[in-house]
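Only one protein chain is missing; all other protein chains are in place.
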Amino acid sequence: MVKKWFATNNMTITFILLGGIIFLFIIVPLLKMIVASDPKILLDTALDSEVINSIGLTLYAALIATVIGFLLGVPLAYLLARFDFPGKNLVEGLIDVPIVVPHIAAGIALLFVFGRSSLAGKAFNLIGIDFFDSIAGIVIAMLFVSIPFMIDSAKEGFKKVDVRLEKVSRTLGASPWQAFFKISIPLAWRSIVAGGVMMWARGISEFAAVIILAYHPMVASTLIYERFETYGLDYARPAAVLLILVCLISFIVLRLLLYRGQKT
Amino acid sequence: MVKKWFATNNMTITFILLGGIIFLFIIVPLLKMIVASDPKILLDTALDSEVINSIGLTLYAALIATVIGFLLGVPLAYLLARFDFPGKNLVEGLIDVPIVVPHIAAGIALLFVFGRSSLAGKAFNLIGIDFFDSIAGIVIAMLFVSIPFMIDSAKEGFKKVDVRLEKVSRTLGASPWQAFFKISIPLAWRSIVAGGVMMWARGISEFAAVIILAYHPMVASTLIYERFETYGLDYARPAAVLLILVCLISFIVLRLLLYRGQKT
Amino acid sequence: MIQVKNLYVDLGDFQLQDINLTVDEGEYFIVLGPTGAGKTVLLESIAGLYPVKSGQIWLRGKEVTSLEPEKRNISIVYQDHVLFPHLSAAENILFGLKIHRRPKQELVKVLDWLSDLLGIAHIMDRSPDTLSGGERQKVALARALSTKPEVLLLDEPLSALDPETREGVQKELRQLHNQLKVTTIHVTHDFEEAIALGDHIAVLGEGCIKQVGTPEQIFHQPNSEFVAHFAMARNIFTGEVVERDDGSTVFRTEDTELEVVTDLRGKLHASVRPEDILISPEPLRSTARNSFCGTITHIADRGSTLYLTVNLPPDFICLVTRRSCEEMRLTKGQKVYITFKASAVHIF
Partner (left out) sequence: MIQVKNLYVDLGDFQLQDINLTVDEGEYFIVLGPTGAGKTVLLESIAGLYPVKSGQIWLRGKEVTSLEPEKRNISIVYQDHVLFPHLSAAENILFGLKIHRRPKQELVKVLDWLSDLLGIAHIMDRSPDTLSGGERQKVALARALSTKPEVLLLDEPLSALDPETREGVQKELRQLHNQLKVTTIHVTHDFEEAIALGDHIAVLGEGCIKQVGTPEQIFHQPNSEFVAHFAMARNIFTGEVVERDDGSTVFRTEDTELEVVTDLRGKLHASVRPEDILISPEPLRSTARNSFCGTITHIADRGSTLYLTVNLPPDFICLVTRRSCEEMRLTKGQKVYITFKASAVHIF
């Protein structure tokens, strides 16, 4: 007689039912919206230059934010993984603040600091960068809300690299830079890329902080919102489906590449 | 001669400078906005019943979403932590989809499934629940975008509980339910609460999915956005500062309670 | 009484097959096997904590194969104790009784009984992570005994302890069992531990039961290379440690008396390593306290070394180098003297 004590009691059955509700709640809306779409309308939408441009802009701006996040976040992650200093807990807590601060309020705060009338805004204006209603504004909004993902993931990656690997490389003649680029970065690479993917996805998904800084040029979310406000659900839906598909497919492809890289 | 090889080379100095930029980018906007606020205006805003109501509504709706997330997410987390089944990776991947899906699009999808013209919407209407422009709509929008935090955190918590503790309790006469409530839940409690705090914070911070389902009653983010759109930055700022303060203070207090609980 | 019939358990990497065991009421039963032989899984299967592929488990004449673990009244003590970390020692011990909603005065009584029995009254309020290995062990035992189980399962209870505590705990386990007479299944990889404690021993290896028998049967009549491997390394005897009138301590077997150095007393076992035994044609006058005359009954050639079996009785297996053997012209049937120091006898 085959028996699985852990699977046939009424608790696990109850849990499967309860867990099933929340699981369905997550996938049914997305699935149903995708399945219910008329392929023809979807194709038309995909050829709508306004939609293409806004999705392209979204991906592009999120990518720039991710690159900036990589250049600035990875060094910070390395420092946090390697060194202890007084107040480190506070610094780590502050880095995660963008996740818990309401994004609308974050947008207001960014506009307050980087807007045309602020000091920083004027300084950047001198070198030709304007954050209001511009790609630069979209980028900093995305950067602000998504940077914690990069820092946290890279930090965990560096923590898993035995510091003695760096020490051995130093005794073999490597400078701190060489130890970092030849040992630490290659070994933490997967965590860094995973953080980058999350950061990029989070940047694409941002709406609240973006519209405060830059309603125009319209990112995909803004376009969908405007169509929803102006013409209603049915008109907004195909663009939303398209955006979801682009996000999910990019995300799946990137994750698969990441996992394939793990095996070889 | 005291020497710290790992702290005085030019790489760490460069990293401190680069990391410092992103750290300042995160805290300066929030700090400056809070510091630059006129306490009198802030006080007036805090007494503005519209602001109080919207912040109260936000906290309340996020709390309900968190409670639902607890009731439905914790069982799912337990199943994922304890059992292996074919397609488990897929299920875990799908649970994280709300983090990467653009929130506006998620709102559209939710409205499509739960709106007045949909099947589910009509069914819920029969028992008196309407998701359009209602607290129920705000709650499911918040629930959708924040549930992954609860599930992931609780899952990690349950994974850290030695399954043999449950087994021993079973041999001592505990039913699966008793083992769950007397062993698994108490031992995973900190992770579950931490997940709940994250979920609550994430619910409060949501804007995009909420406005699609329920522009009214206005959550704090919607109110700030409307004031920003209608009257401009200066008028929206005090409410934003107030919301940020409420969020940060709640968050800090909850985290402190959580850490204090850890020590005793 | 517990019976395991044709049990088949899948461990992923390998299987336990055709496991048949009968453990009598009140017996101390040992399952002996190397690390990774699936001993823990076997215990979990008996307790209902691991799914059984096929076969049956009978407890006191009833089939319990598909019974929930909480309805079997079988307790388990894991090797690393697995105490509930959020409960004090006393709460750990009373967990089972509280689950059964026993009245307060019974809880007090049982706690008093167990803390007296195991000598742990002073640590009752402590948290598990402040306890030493030996203390955790005792709390885990008390917790397992609190529900008055029909069967007690012990998973390598001595191997997580340091060598100093181990001997004491082994003695206590014996005493505890003599007092309570609870049917016990104890798994271990330590041959001497098995001999010292077991009423019966089952040798588990390569996914099945290799031999079941009394300790004497296992070490005198191993039925396979696998079992012999456990037994061959030492000369093992059953007997009693007593003090002689002249003040010396001896280990008395049916046939002979060995002088030993030990603080233990009573019915025990002794072992002597073959390489610690000296062979000579005449008796030796030396500091070695044990010297016996016997006959070489068998010579096993192992290349540069030889194993001689010398019958006094009992049989002693002795290791000598080929050069010694040739020089002294040792042959089968010859009378020789075997000599070893009192400190070379290990009592357990």
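By letter and in written order, the chains are A, B and C; residue numbering begins at 1 in each of them.
Rule of thumb we're sticking to: a contact is a pair of C-beta atoms (placed from the backbone, for glycine too) under 8 Å apart; a residue touches a chain by one contact, two chains touch by 3 or more.
Quick caveat: nothing in here was measured; it's all calculated off a predicted structure.
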item	value
Option from C:46, C:278, C:317 or C:347 whose C-beta touches the chain left out	C:278
Among A:183, A:214 or A:244, residue touching the chain not depicted	A:183
Residue among C:56, C:248, C:295 or C:334 that touches the chain left out of view	C:248
Residue, one of A:67, A:91, A:129 or A:174, that touches the chain absent here	A:174
Residues from subunit C at the interface with the omitted partner, ascending	248, 261, 275-276, 278-282, 284-289, 304-305, 319-321, 323-325, 328, 339, 341-343
Interface with the undisplayed chain - residues on subunit A	162, 164-165, 167-175, 178, 182-183, 186-187
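Just so we're on the same page, only the chains that are shown with their structure count from here on.
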item	value
Most central chain, Cα average position	B
Interchain centroid distance [CA atoms averaged], subunit B/subunit C, Å	55
Distance from subunit B to subunit A - Cα centre to Cα centre, in angstrom	16
Centroid spacing, where centroids are CA-atom means, of subunit A and subunit C in whole angstrom	59
Touching two or more other chains - residues of subunit B	175
In subunit C, residues with contacts to at least two other chains	48-49, 68-69
